[in-house]
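Missing here is one protein chain; the remaining ones are kept as they sit in the complex.
Read from first to last, the chains carry the letters A, B and C; within each, the first residue is number 1.
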Amino acid sequence: MSAANFNNTNASALPWFERLDRIDRRWIFLLMFLAVSGPILWIGVTGKTLPEAPTLAARAVFQEIDQLPARSLVLISIDFDPTSAGELQPMATSLVRQCAAKNLRMVFIALWPLGSQVAQQTIQEVIRDDYPALKEGDDFVNMGFQAGNEAVMKLLLTDFAKAFPKDSRGEAASNIPILNSVKSVTDFPLLISVSAGYPGSKEWVQYVISAHNEKMNFVSGCTGVNAPQLYPYFPQQIAGLLGAIKGAAEYESMVNSSLAVEGVVTPPKYSQAQRRMGPQLVAHLFMVGLIIVGNINFFARKRRGAA
Amino acid sequence: MTRQGKTWLVIGAVFVTLLVVRGMIGQGLGRVYVKRTDVTVNMPDAVDMNTAAASSSTTTVAPTTSSNGKPLSWQEWKQVAPLAFAAAQKANPAQTEITLSWPRTIGLWLAAFFTLAIFSFLYADNSFYKIAESLVVGVSAAYWGVIGFWDTLVPKMFGALTPGLVKSMVQPSLVSPEPLQQISMALALILSVMMLWRLLPRGGWISAWPLAFIVGVTAGLKIVSHVESDLMAQTAVTMKPLVVRVTDASGATNMWDSWWASVANVLLVVGVICCLTYFFFSVQHKGVVGGAARVGIWYLMITFGAAFGFTVMGRIALLAARIEFLFDDWLWLIDPNHLRGL
Amino acid sequence: MRITHMIPRWIATSPSCKLVAIFVLMFACCTNVLAVETNKGVIEASAQDIAAQNTIAHPHVATENIFTKDVLAHNEPAQDTTASLIEPVNAVAGASPAVANATPTTTPVRPWFNSKKTALFLWIVFIGAAVTVSVWLAHSGRPIRIRRIAALEAVDNAVGRATEMGRSILFVPGIQDMDNIQTVAGLTMLGRVAKTAAEYDATIEVPTCRSLVMEAARDTVRASYLSVGRADGFSIDRITYITDDQFGYVAHVVGSMVREKPATCFYMGYFAAESLIFSETGNAIGAIQIAGTAESSQLPFFVAACDYTLIGEEFFAASAYLSGEPAQLGTLRGQDIGKFAVGVFITLGALAATILVIAPNAPIISALLGGLQKVLGG
Partner (left out) sequence: MKRIIPMWIAIIGGFAMMLSSFVPLAESAGEVFADIFNVVAAIAFVLGAGSLAKQHLEKLSRREAGWGYSVVTLGSFIVTLFIGMFKIGVHPNPNFPQAAYSGSNDAEGSAWSWIYEYMLTPLTSTMFALLAFFVASAAFRAFRAKNTEAILLLVTAFIMLLGRTFAGVVLTGWFPEWASGLRLENFSIYIMQVFNTAGNRAIMIGIALGVAATGLRILFGIDRSWLGGGEA
């Protein structure tokens, strides 16, 4: 049990800042656990969430989808797997919900092997459960996963059916009504990518969007890690950007309020991200506290060292 | 046992006690309910099969299942919320449509065990973690092997080289392969055989050839794509005016906004140039170059700080998702999705 | 057989001649291709342009037109009551339905060279030439002074430390396959590190995330041990495949880290989230850690938690730097020439754009800016 253990034998003989500096990091881990689990319990029991003030990038995502005429084609690329679902699933859910509510026709693709399952789950959760009028093949279709990363994107530019020859039911692309008017990816006025890394939004911009910006718009939802790399593309190449769980919460609140019907409670599955902002806040404050304590400690040691 | 060890023991004991108490009150602990549906499909006649296969130019292989023309049926189970089970029981206590699923309930408890086993690594390496680690390595290695087989080899290689087989066994809707596809897959097969030559006692050096091919082609492809999308595109968008005029709706220049937009552009252009200077290898970082390189490092540090802050968000969301799994799906401590009651 | 044997030999022994030969060849191809293109391309280009203008000019309008038709045909119950249905009516007003049918039915003969990519081609030739000339100069004896890269100066010490402590060295070549150039760069680093390790008689462990990487790493390390005459010290079982799964791999590597306690850890290649899991675990076991990646999202974590980090371009320069060979160092100068050119472009472009803001009617400046944009593929 010594792996992550620090030597604490003479701890009591040292001044406070030395002791703090050598603190067993497991205490930090425990506090972190409490900082996240406490708010989850609280929000889980009370059901209250923090208010969200949507920023420009998130508003743009909402606008892009909102301005499309009904029955427009939307290509939704699910470029993540369940390991990132904590951040990205709320975005995927709300994006699909807004598209379904707007009566847009959705084509799901996946460039990550497990993305196809994520798409299937999202379809089940949103479309089949809440918009049962939409028909698979006519209103939405899940084309499954294709290996090849950016090669698939390039192929999509020339021949959609070749890149995704069949859907998840095994139906050939030529027999799917929704794809009748689709020759290449540029036939979609809007591309949505929910991505956790490579291949994902950055590759979409590089290989598809930068060359065909005038034909199609692109909105992206991404993890916190990827957000810094994608902000440079906003708003020229990426028309709207949801960055991390914060972006998801902002967007979610916009979709929820736009689709709210008086007297009907929004299903709680549509406010996942907003619920996660509570633990987010406490954990961030905890991190800030850690950095401050670490620095007080550092200066105390420095002063003692200098004296 | 050290004092610290004792403290941790107490903390652990508190958690276990809470768990036991939780199990005894209220709705109990995590269970999974499923709803049964019967699926019946008609096997198409042999005639239909032949017409379907005749549309392709390739040879037809007889279907492997023997029950031609007969209806085929099986049962499927879909997961439902505990609320649905309660409602069904209330309506008809003898119903068998929605039932408790033992395999999935065991799975749920296993999943909770694995979650805690991995978290236990934070305390120290231990046998629970080792079990979880051994399992995840074994399962995931096989998992990706299987994915490679069914998602890559079958549709791409077998689909191109033995389309008849793939059509009859896996994917009747397979589009007949083009010659180019067949040639490239044949090449892939040759390269793969060379690769696997290593397993034979002699001539293993030949496996360097496919590797060399891959390395060379990767180098060639990446040179072009990086120069195009990173070097040229990023340089082009950095050529920004250092003075910007922002106009209001009325057409008048907004001095305040213009000033800030100009400052942003100046900061951007200067930043890119200074950072590039930092990366110079053949010039010593002294004098003007040294100064610029130092400013470049400052920019890089701000970049890293921003990325750090953003990443923290993501990481906490992931932890929150795992804790939600423990509290919601397993312990039934909270019910944010209203699956067990309103 | 003889000739085929001799040519590679000649080329292998005199790289500079080879480089020049290859570039002459490339230029020849280039001029040839351009000549063909200019002769043939003009008519096609104009025809294509007209066709393209027809189709591209109002793509949104055209598609929207189709959508409105669809709406009528399907007669779906509209699920939302927001005002978006008004929009297409406005948009359609300016368009004629014929636009949608204006797609050319015949495909023109494809030219030999994609004229849209001339700028890209020139850039690659330019960078290639910069590298070639630098290598050539380096070969002809011009001394090259490369600035210190602290992370790389530390490699020898870090390997030596492992030997002194009697512990192993861990080398993680990233989590991507051989089709990622970072993996290739990581393996070239592995070659250098393994060579040093072989000299110091330190053991080096390489867990890999991909089968192909395992094979390549085995070849690389074996050759490194051979090159210092220590073939007996090489063990194939230290380079193992774990699993393709990112976190399965991470679980195994951190588990073995706390058990084996390597004295030195190298992380060189493509990394994603595991960067911090590795480097924090390495920190807890007190290992010296040297990281290198071009993945900018992971750099902050390596910078914060490792002893030394190769940032972006430095990572690609690492193996050249460590080799100390003039030819390899020459390529670093080639990189610098490229950077200098980029700097000049940005400066000129920014100045030109600024002048255009102040004096919008300066034809020379706008021509200059247009030219710069064109050279950059804009």
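To be clear about the criterion, contacts are C-beta pairs under 8 Å (C-beta built on N, C-alpha and C of every residue); 3 or more make two chains touch, one makes a residue touch a chain.
Computed from a predicted structure; not experimentally measured.
Asker: Give me the visible chains that the unshown chain touches, in label order.
Answerer: Counted over the whole complex, the chain not pictured touches A, B, C.
Asker: Touching the absent chain in the whole complex: find that residue among B:S134, B:S176, B:T247 or B:Q284.
Answerer: B:S134
Asker: Which residue among B:M169, B:V243, B:V283 or B:L331 touches the omitted chain?
Answerer: If we include the chain that is not displayed, B:M169 is the one touching it.
Asker: In the full complex, which of B:L29, B:L242 or B:I316 touches the chain missing from this view?
Answerer: With B:L29, B:L242 or B:I316 as choices, the missing chain is touched by B:I316.
Asker: Residue by residue, what part of subunit A touches the chain that was omitted?
Answerer: These residues of subunit A touch the chain that is not shown: 25, 28-29, 31-33, 36, 50-51, 53, 55-57, 82-86, 116-117, 120, 147-152, 154-155, 158, 168-171, 227-229, 231-232, 234, 244, 246, 277, 280-281, 283-288, 290-291, 293-295, 298-299.
Asker: Which subunit C residues touch the hidden chain?
Answerer: 5, 8-9, 11-12, 15, 18-19, 22, 26, 29, 33, 110-114, 117, 120-121, 124, 127-128, 131-132, 135, 177-179, 181, 184-185, 187-188, 191-192, 195, 210-212, 214-216, 219-220, 222-224, 226-227, 237, 240-248, 250-251, 273, 276-277, 279-280, 283, 294, 296, 299-301, 303-305, 311-317, 319-320, 323, 325, 327-328, 331-332, 334-335, 338-339, 342
The rule is simple: only the chains that are shown with their structure count from here on.
Asker: Is the C-beta contact count larger for A-C or for A-B?
Answerer: Between the two chain pairs, A-B has more contacting C-beta pairs.
Asker: Centroid from C-alpha atoms only, then distance subunit A to subunit B, rounded to Å. What do you get?
Answerer: A distance of 12 Å separates the two centres.
Asker: In subunit B, which residues are in touch with two or more of the other chains?
Answerer: If we look for residues of subunit B contacting two or more partner chains, we find 125, 233, 303, 307, 311.
Asker: For subunit C, which residues are shared contacts with two or more other chains?
Answerer: Residues 247, 258-259, 296-297.
Asker: Could you list, by residue number, the parts of subunit C that touch subunit A in their complex?
Answerer: Residues 56, 59-60, 63-64, 66-68, 70-71, 74, 76-80, 82, 84-85, 87-88, 246-247, 258-259, 272-273, 284-285, 296-298 of subunit C touch subunit A in their complex.
Asker: Spell out the residues on subunit A that touch subunit C in their complex, using ranges where they run on.
Answerer: That would be residues 3-4, 25, 66-72, 83, 100-103, 131, 133, 181, 186-187, 189, 197-198, 214-215, 225-226, 228-229, 258-259 of subunit A.
Asker: Hey, which residues of subunit B end up touching subunit C in the complex?
Answerer: 118, 121, 125, 129-130, 132-133, 136-137, 139-141, 143-145, 195, 198, 207-208, 211, 214-215, 218-219, 222-224, 227-228, 231-233, 235-236, 238-245, 265, 269, 272-273, 276-277, 279-285, 300, 303-305, 307-308, 311
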